[in-house]
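Below is one structure. I have some questions about it.
Heads up, one of the protein chains got dropped from this complex, but the rest are sitting where they should.
Right, chain A next:
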């Protein structure tokens, strides 16, 4: 490379950084930077009325799993916390499984429509995807609440005499999350299936594979990156969900997101809240790492 070319190239790189600087500053100020403060706060001591006292302590992190007995100071497993973590993980996995079971046939259906119709079906999935999550939570709430549409119709038809009480149960949160996150599963699955070469199916059937065998041994391995992407896209926000469990689960059926909020409100234990936030972030980062590895490995399956 000639010196002139080299200097032009370094000028171009410098301009690249300069042009990106305002965006980087904004995100450092109001997105990445504050995360470091949370990390620091997780190692401090709670103040009496919320906030923190600047004394180093590991109690925030220890408090995730253990509680100190107020009489003899011994450590015990915090059952209440474990119940909340277990509920969060369980509901998120169930949500991922249900959205996959419903989303895969839906994505397949859209991808196999004639091209003229496909855009319309895709648009129908995209509208709920961009619709306010609160509005969608509210919509499902109206359907499943005790005096809601579902119970009114079922009682009117004489199928039930007592309303089905779903609100403020784990089941309500599960239904709500599956409802609001379903489009996040369908879109990446569609993208993967859309690229799928249907001739491979003919080849499979020519070799006397049954439909089940074709599904298991031809379709699923090839669209796997889409399956992984959809699962991560549903699992990650489910695990950090705040609005849906708050509206549909009530105060008792908290998930991690609501538990974190509690520490900054009535709980007055900011270091514990900060440690919980960092722990949630670590789990999400681990999930994203799995996604990146799976998508780079699977990006070139048969070409």
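Keep this in mind: contacts are C-beta pairs under 8 Å (C-beta built on N, C-alpha and C of every residue); 3 or more make two chains touch, one makes a residue touch a chain; residues count from 1.
Operating definition for what follows: contacts and distances are computed from a predicted model.
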| item | value |
| --- | --- |
| Listed names "Spore germination protein", "Cytochrome b561 bacterial/Ni-hydrogenase domain-containing protein", "Oxidoreductase" or "Spermidine/putrescine transport system permease protein PotC", matching UniProt entry of the absent chain | "Spermidine/putrescine transport system permease protein PotC" |
| Residue among A:191, A:247 or A:294 that touches the chain left out of view | A:247 |
| Candidate in contact with the missing chain, chosen from A:90, A:165, A:195 or A:211 | A:211 |
| Touching residues (missing chain, whole complex) on chain A | 9, 12-13, 15-20, 22-24, 26-35, 37-38, 41, 51, 102-103, 105-106, 108-110, 112, 121, 123-128, 130-136, 138-143, 147-149, 151-152, 179, 182-183, 198, 201-202, 205, 211, 215, 236-237, 239-240, 242-243, 246-247, 256-257, 260-261, 264, 270, 273-274, 277-278, 280-281, 284-285, 288 |
